[in-house]
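With one protein chain held back, the other chains of the complex are shown just where they sit.
Letters A, B and C mark the chains as written, and numbering starts fresh at 1 in each.
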Amino acid sequence: MPRPPVWQNGEMSKGRLEGFSDGVIAIIITIMVLELKAPHSETPEALAPLVPAFLSYVLSFLYVGIYWNNHHHMLQTTNRVTGPMLWANLHLLFWLSLFPFATAWMGENHFAPAPSAFYGVILLMAAAAYWTLQQTIIAVQGPDSFLKKALGSDWKGRLSPLTYAIAIPAAFWSAWISQGLYVFVALLWLVPDRRIERALAGKAG
Amino acid sequence: MPRPPVWQNGEMSKGRLEGFSDGVIAIIITIMVLELKAPHSETPEALAPLVPAFLSYVLSFLYVGIYWNNHHHMLQTTNRVTGPMLWANLHLLFWLSLFPFATAWMGENHFAPAPSAFYGVILLMAAAAYWTLQQTIIAVQGPDSFLKKALGSDWKGRLSPLTYAIAIPAAFWSAWISQGLYVFVALLWLVPDRRIERALAGKAG
Amino acid sequence: MPRPPVWQNGEMSKGRLEGFSDGVIAIIITIMVLELKAPHSETPEALAPLVPAFLSYVLSFLYVGIYWNNHHHMLQTTNRVTGPMLWANLHLLFWLSLFPFATAWMGENHFAPAPSAFYGVILLMAAAAYWTLQQTIIAVQGPDSFLKKALGSDWKGRLSPLTYAIAIPAAFWSAWISQGLYVFVALLWLVPDRRIERALAGKAG
Partner (left out) sequence: MPRPPVWQNGEMSKGRLEGFSDGVIAIIITIMVLELKAPHSETPEALAPLVPAFLSYVLSFLYVGIYWNNHHHMLQTTNRVTGPMLWANLHLLFWLSLFPFATAWMGENHFAPAPSAFYGVILLMAAAAYWTLQQTIIAVQGPDSFLKKALGSDWKGRLSPLTYAIAIPAAFWSAWISQGLYVFVALLWLVPDRRIERALAGKAG
């Protein structure tokens, strides 16, 4: 009793891409907290040495949250999922999966130069992987790419990697400048960015 | 061959918000159990030192379960997902992600004053984040907010943070009073709360 | 611009219940493998001491797989999700979440009496929680409960807890009898059980 497969313009396919990505991102964001080891002492002072690890956790939580948020919006502009998109997405998840490591190294060494620079390298690679995924989707959408129009000049997407590229060498001069730049980029993305929402609303209206 | 994106009143969007939240909450609830380290000895007595860690695990499991349950009902009242809602939701997940740490510190130190107070701080911050998410949804729903009506006086939502605020300083006087208050609030929410279910049923009827 | 909530006979609700349960069960099944710590030595002999931990992992993987499988079939008989069902489900997940701990303790102590008995206690509690969830669904479905008919005499569901109840005290006499009984029950469930599938097929036909 053979039956034809359910195949509805790749929609289901997209559901799995999103579901898998959500799973990986959810685990990444949650295992970072495992680095905050409960102190053996019961005094409030026992929390003090954990402050750097906590701050680096907050920063990474913000970054992973921003990636999830942007990933969510980007995929809403497409309903086709192709082989190259699956791999570009896995490539992005690979670099995001190194966030817990980079966060732990930086937090444990109190924002020392090398770990701060390394954190920037991971941020830069993740940004490059995100850009690649974006370009892959735009290429699939063709000359009238909806995503391309929604992105506009994409100045945030251009400024972020540039800032990381400055922050990486700067860490060896002053790690605090690097940290300031990382926080600056995070805040840049936290400010609501309604490009895709607005474009989609315009389309629906 | 460009095709228009699938965009159905934000429904898909909500699916990802729920799926991601479920993923994070599922991981939080499960990694807490990692704190229960299998004893090296094979005697039944080897389990005795784990009792405080087990009890704090049960309490946190209840709390995370309550949050999942309420989150589930709250999101059923809306089908629109906006940028601020995504961030208010991530903010809630951030505080929930600190439950494993707070639980481990409290369990390992046998409900000592400082860890007990700290646990209350995390409970309070999570409650505040939940309230913020609730207000964000109500604001999106506008003056006739369905969620607002369903919540009614929201006395549980008001009483809980107040109780935490009392339990935090009380921990330094007697940690058992704090624990009692935490258990009291958990039981308060365990008692079935049919407000949203009833309101939705009334709507459907 | 208030819009009515999407409310379709609780279907969406069920999606989240399933998704959350899948997430928790997926994490439980996967973190058990973390107990298999990679040996520091590179010789093949270094794997030998891990054999008991590996065997207890296989047994627990089977049990969690059986629970996922049965949970999957049971929920297919219903499309209503009520508050008590959410809590009965969380209660089941709570006992399943203790599998990694029970597995690690038993594996590390080479199936010693107390850990073997403790493992049986967790199996028994999980079976009781599963039974409670089953009864909750049957109660919601009312006198003509489809699930109740599909289960028939439910002899496996009755025999399993009975077997655990024998295996628990037996562990202190001979842990190998208990292990044999645990394996026996697992195999019992592995043999395809088509009751619900057949009942659903009959209904559709």
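Everything below uses one rule, namely that a contact is a pair of C-beta atoms (placed from the backbone, for glycine too) under 8 Å apart; a residue touches a chain by one contact, two chains touch by 3 or more.
Treat the numbers as computed from the prediction; the structure is a model and nothing was measured.
A.B. asks: Would you mind spotting which of A:Ser41, A:Asn70, A:Ser97 or A:Thr132 touches the chain that isn't drawn?
C.D. replies: Answering carefully, the residue with contact to the hidden chain is A:Ser97.
A.B. asks: Which of these, A:Met74, A:Ala112, A:Ala128 or A:Ala165, touches the one chain of the complex that we don't see?
C.D. replies: A:Ala112
A.B. asks: Given the full complex, what residues of chain C touch the hidden partner chain?
C.D. replies: Per the touch rule, chain C residues meeting the hidden chain are 9, 11, 18-19, 22-23, 25-27, 29-31, 33-34, 36, 38-44, 46-47, 58, 61, 65, 68-69, 72, 76-80, 141-146, 190, 192-194, 197, 200, 203-204.
A.B. asks: Need a quick check: the contact residues on chain A for the chain that isn't drawn.
C.D. replies: Residue positions of chain A that touch the missing chain: 1-7, 12-13, 16, 19-20, 23-24, 26-28, 31, 34-35, 82-84, 86-87, 90, 93-94, 97-98, 100-101, 104-105, 108-109, 112-115, 118.
The criterion applied here is as follows: only the chains that are shown with their structure count from here on.
A.B. asks: Determine the centre-to-centre distance between chain A and chain C, using the mean Cα coordinates as centres, and give it in whole Å.
C.D. replies: Whole-Å distance between the two chain centres: 35.
A.B. asks: Residue numbers in chain A touching 2 or more other chains?
C.D. replies: Expected reply: 23.
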